[in-house]
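Notes follow the structure.
The complex is shown incomplete by one protein chain, all other protein chains being positioned as in the whole.
Coming up: chain A.
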Amino acid sequence: MPAPVPTDIIRFTNGYIALADGTAVKADLFVSPTLGKIVSGQETFFSARLQPARTIDLDGGLLAPGLIDVQINGAYGVDFSELDIAPGGEDVYLAGLDKVAERIVETGTTSFVPTIITQKEELYAKLLRLLSPRSSPNAAHSLGYHAEGPFLHPERRGAHNNALLLTASTMPPIEAFDKVYGAEGLDQPGVKMITAAPDVEGVMACVENLTSRGVTFSIGHSDADLEQAQQAVDRGARMITHLFNAMPPIHHRDPGVIGLLGDTTRRPYFGIIVDGLHSHPNTIRIAYGAAPDRCILVTDAQWIMDPNLADGVHHWRPGFAFRKEGLRVVIDGTNTLAGSAIPFAECVQNLSKWAGITLPQALVCATAHPAAMLGPHVAEHKGRLEEGFDADMCVFDWDGRVRSTWVMGKEVFRAADVCDGDILRPRNQVNGKA
């Protein structure tokens, strides 16, 4: 039985389609808002005998899969790690999650994995349950959870609270994981990503068990040497959390976790924060050059991420203020970075610039790569503009700025400087340039 043929087809034309191999082709794309999927325009034409109900003119722009951020701690004043255990706290938490999902689409993001930094042990069970996959209308998808900690190396803890870090010193060690995250948390549906240090006692022994339960294991906040990192990959680790940050710097005789970049057989993905502050642009170029097919862009954004927020001092809560200077956000009165504040689309622009690659090549690192890293349950639906995939898309201009964002075939954001109507053209153009 052939699938029912949708009748509400939207056709995207007069632009380029960003493909998963890093190229872009001049072609049309057809989506169905009722199915929320990318469909075959040809099949609708010849079977349902229908012309598209609506045509969107891309005005030469680049239609790409919506961006997938696998490491985001919060945004728009919402901190994913913060849960008030008093009654009503869970509703507040979910409302915050929905707020981010609704607004984050302006950065080109259509899927994200809310990331929680090391918490008090008793909070995990609640937090992870709240972070089941969640999709509300006109908003980005929340795919699951990314638990960064608590099994981190104290020497490489970064901003994590030393007092809350744990080791898996139970017998068997997996009991420590089951205890912290809750067996339900480890076995719930959706994305379950854990950043842990394989060099912390007991963690290495748990990698196989975790990955067999559908957990995506990422090496991070780790003091591991190369051999330990290799062993973790052999046991199923799929990623390195924010490469270069919270790990020993590379030494030519003892390359550590970063040394995995030079491994020909073990090829984990690596997340990287391309804001020019967490890593030098030249470092980005080295990392991308070493393993371009494994590079994953992450924002590591904190609650302060909000592209509409003006520079200056902002008060967060009593006795605590931060100073924003562009993408650099510090605790007021200090030089301590308060976290990343880069909108996702700018990471793509930066990677393109600094690694000397095309925009479609950079986009793959924020679309097909994160989807593939998370595994088939994501990669079979998201991260590529192919028939049958979710119609989560973003229209960019060739400088990498977001013109319009679509989730499940519905437009959820249009940039203020882009015309209304069905032509996605900047309002003020001079010689074809915005």
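One rule holds for everything that comes next: a contact is a pair of C-beta atoms (placed from the backbone, for glycine too) under 8 Å apart; a residue touches a chain by one contact, two chains touch by 3 or more; residues count from 1.
Everything below uses one rule, namely that contacts and distances are computed from a predicted model.
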Per UniProt, the name of the complex member that is left out, chosen from "ER membrane protein complex subunit 2", "Alpha-1,3-glucosyltransferase", "Glucosamine-6-phosphate isomerase" or "Nucleoporin SEH1": "Glucosamine-6-phosphate isomerase"
Among A:D8, A:E43 or A:E208, the residue in touch with the chain that has been omitted: A:E43
Touching residues on chain A - with respect to the absent chain: 11, 28, 40-43, 45-46, 48-51
